[in-house]
Each structure stands twice: as C-alpha cells, then as structure tokens.
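A single protein chain has been removed from this complex, and every other one stays in its place.
Chain IDs A and B follow the sequence of writing; residue 1 opens each chain.
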Amino acid sequence: MLFTIFAILTLAGAVAAISLRNLVHSVLALTLAFAGLAAVYLLLGAQFIGLAQILVYIGAVAILIVFAILLIREAEPASPSMVVSSWVGSVVAVLVIFGTMAWAIERSAITQRATGSQAEASMQQIGNALMLRFALPLEIIGLLLTAALIGAVTIALREKGEGR
Amino acid sequence: MILAPPNTAAETADQIFVILRDWIVRHVPGGLQPIFSDLISVVAILAVFASLFAITTVLERKGLGRIQNRYGPNRVGPFGLLQPLADGIKALTKENIVPLAADQTVYVLAPVVLVVAAFSMYAVLPIGRNMALTNLDAGVLFFFAASSVMELSVFMAGWSSRNKYSLLGAMRAIAQMISYEVPLILASVTVIMAAGSLSTVTIVEKQAGYTGILPHWFILTPWGFAGFVLFMIATIAESNRSPFDLPEGESEIIAGYFTEYSGFKFALFFLGEYIGLFAMSGLGITLFLGGWGAPLSFLTWVPSYIWFFAKLLTLIAVFIWLRGTLPRLRMDQLMNFAWKFMLPMALINLVTVGVWEFLPHGVLRWLVCSVMVVVPYVLLGRGLMQGWKVERRVYKFAE
Partner (left out) sequence: MLGEGIAKGLVETARNFFGSYFIKDRLTTVQYPEERLPQAEAARNFPFLVYDGDDWLAGLRCVSCQICEKECPPKCIYIEKSKDKKPDAIGKPQFYPTVFNIDVSVCMSCQICVEVCPFEAIKMDNDFELSTDDRFCGLLWDRHRLALPNSHYQKIHPTDAAVSDAILAEDKAKVDAKAKAAVENKASAATPSVAHVDPGGSSTQ
C-alpha cells in the first residue's frame, strides 16, 4: 500500500512537471517526483541509493535547474498552451509503446523466476564493491566528471573573456 | 528493543527516559506498540529541541548583551528568561501579511519544508545511550540528505516572494550553502573512514573507550581536530549565522530571503534555522566529540544525555561568542574561504586520516599527521592572506 502511495506521488509529480505553466512550479513538481522515487528506493531497502537520490537529485540537481532558470529566464514569459495540436498521435504512440513493453515484461522469464532471498546491501558491501570489484568504473566516472567540470569552466572562462 | 534491566542507580538514571517510554508503551495494544514508541520519541524530540530553541534565543540575546557591555532582556520574568514567551505571543499575534504578487502555494510551503527538513535531521542523532530514534545503516548520509532539502526551501522562500531583494538573498544563501556543504561532508568523511561505518550509533560507540583518563574522541587526534574546526566553520555557514549571515544581513538587504514573511511564518523560519544549527552541532558532537560519552573516565556515572546536552550548550555558547566577535564576511570573501582554503584543507585531512590509520600506533603517527595538518594550514592561510593589503588610510581632502 505504501508503494501505491509513493508511486502515485511520483507520477503526479512527473505529470505536473510537464503540464504546469509556471516553470519554477514544474521544477518543484519534478523535485516531488524525485522525492517519490527516493521513497520507493527506501521501500526496497536500498538505503544508500535512496538517500543519495535525495542528496544528489533534490539537493544538487534541482538547485542547479533552479539556478539555470533564474539566471536565464526573462520576466514572466507568456506561457503557451500546454496542449499540442497533435496530441492524439502522441497518446496513441505512448500507449503502443507502453503496451508492448508491458506485454513483453509479463511474458518474459523474469517474472517466472522466484525472487530469491536478497542479502541486504549494507553500506559495507557497497563500499567494498565500489573499491574492489568496481574500482575501475568508479575511477572512469570520476575522470568523466572532472572532464565535464573542466569543460564547463573553460566555456565559462571563454565567454567571460569574449564578453570583456 | 528490550534491554537488560539496569542494575546500578547510575544506569537507571542513564536509561530513565527509555524506561519511561517502554512503560508507557506497554499500556498500548501489541500491534501499535512500535508506532507508539516512535511517536513518543518524536514528541519528546520536538518538545526538547523546541524548548532548547526558546532558551537559546534569550541566552543569545543576554550573552550578546554582556559582550557588548549592556544587559540583555531582563524585564520579562526573572532575569528575562521568559522572553521567548513574549516573543512567541508577538509572532503569533502579528498581522500575517502576504504580498499580493507572491506565489501563494510556494510562499506558504517554504517555511514548512524548512522546519520539516530541520526536524527530520534529529532522527539519527544519538542523544544518549540507546536513545537514537533510528539506527540507520546510512545515518550520516540521511543527515546530509535532510540538510540539503533545507537549501531548496531557502530558494522557495526567496523566489516566491517576488521581491528582488529576496531573490538576491536567496541566490546568495544557496551559493553559500552549497559551497560550504562540500567541506562539511568531507570533514565528516574523515570520521567515517576512521570509524568504518556511516551509522551514528556505531561512530559514538567507536569513541567510547578510555586510555588512562582521556577518552578516544576523534577530536583528540590531529586530523580530528582539523576536521572538527572545518566542520564547525561549515556548520555556521550552513545555518547562515554570523559571520556568514550575508544572506540575511539585516543591515544590507533587510532580511534577505525572508523579507516578505511576517508573523508566524517568520517565526517558523527562525525556528527552522536554529533547529538546523542544533542538529548540525549535534552531528558534530556525534562525529568528533564522542556523542554522549563522558570527557574523563571517572565521570561516566553522569547520565549520557546530560553529557550530550552539556556539549551542545557549550557549542551554542561558542557560536554566540563568535557572533558577538566577528564582523560579517563579504560574499567574495566567503566564497574564497570555502573554495580556496577549506576545500584543500578538507582534502588534505582525508589523506591524513588514511595515513593515521595505516601507520602503527605511537609517537610517529602523531608527529607525521600533525605535520600533515599544520603545514598546509599555514601555507594555505598565507595564500589566502596574500590578497589582503592593510594600509594606512590616506584622506585626500581632510589633510
């Protein structure tokens, strides 16, 4: 039952994020969707992922989006109609894709397999896995992030240099 | 959790609240017992820390007054100690002005989100022996997740007021909070490395031993001391307190992101900020000052929660002391300090912890780690102070 509540919360947040007129309202609705997702992770017992979701998505990504909106937006842009003229076609496409995926998942072998007893992924195990088994992917991700950081700083510096 | 019954008077005094709670819960039908037990703990936390907030407001004003050679408030009640009551009545009866152009939903939600996030941080703090509300495996991570939600509420408050000063204050506040979150978390990571766990209860237990009369607190190690100082500076910055209170600088942008708030919502913001401060100090105590442990080995008969609150009150006194002493930092000074001093210090501290753990016990590791902490401090300090030129002022027209 708890899962239903959080699932509805996440879906409501996501739908609100794409349909609200005010941009900042839709960011806050997106934050609500993130929070719902974090709750689902916590329900599954994945403490690290759930809390990291809150810390990273709500605490950093949402703030980043908000900063971007604040720095770029003009004063109160006229919000266009939220309903596109070709909405019938998109609804049909979504239903087709969703139906295919649902049918495929229902028929696949995964649902037949008995859910084995999963060991609780404690922090110790995650840490061990990250440092021992997945050390190389961790370092590569770090390298990727550093490259992104350097790229962002370079772009910002160049713009400032041109602007002067 | 059913514990072994306590045998000595000291143990009874130590566990008195746990025993009380279990006794109350026994009167409730079996299925509801866990929920009731948690509910009682939640109510106790709310009551205790809200009253601590009330006492802190009056003590802060009196302390600041004495530092500034004047009395603090001394009219309401004996020595002015009932002042929070007067403040509360004032906040509740003030006219609740909501700007017409403000975004109504977000405007009302902002203080609520702040207070909820602030109070939820107490769920993982071990206030006494067996007195943590939950023993999460990733307790410290939960704490930082909750504190990062507070930043979102700051933005909500500043943006929904439709006031350029509020927005400016909110942007500055968020920039400051996310800049200082990095040294805060890195300083805690050193403790996590040393303790080997993210659970706050485990971290406190790791600091519970004594060599001679001195405890095993992490602050009594070179990296722990540096980490504690970094943690405390970052805590002050996270709670927007002097000298980092530019976002709510009263003499500059009125009240920053909560300019448009009046009455009870303002009181909620005030409450949320102080509660956040207490929670972060509580985490600092848990990580570095040994949580509920006694400072000297022969003082363990004093109940554990007394030690926690004694340490918390000491930290609050230090914060008030700092507030009365230091002038406000400018925005660029703030940011420079965070990124050019605290972040490198925190990273070097991380390496120091690793070296500490791998060297054998003895004088050598003390020496090496102290050098590893002091030398970067001096060098980074010198680098930071390079841009400061304190010259004698020359008056062009007055001479």
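Definition applied: a contact is a pair of C-beta atoms (placed from the backbone, for glycine too) under 8 Å apart; a residue touches a chain by one contact, two chains touch by 3 or more.
None of these values were measured; they are calculated from a predicted model.
Although it is not drawn, the missing chain touches B when the whole complex is taken into account.
Set against the missing chain, the residues B:Y165, B:F225 or B:Y377 yield one that touches it, B:Y377. The hidden chain makes contact, of the residues B:R26, B:R66, B:K164 or B:R330, with B:R66.
Residues of chain B that touch the chain left out of the display are 63, 66-71, 321-322, 324-326, 341, 377-378, 380-382, 384-385.
What we mean here is this: only the chains that are shown with their structure count from here on.
Taken together, the chain A residues at the contact with chain B in this complex read 22, 24-25, 28, 31, 47-48, 51-52, 54-55, 58-60, 62-63, 66-67, 70, 122-124.
Interface residues of chain B facing chain A in the complex, by the touch rule stated above, are 103, 105-106, 136-138, 141-142, 144-146, 148-149, 151-152, 155-156, 159, 167, 171, 174, 178, 181, 197-199.
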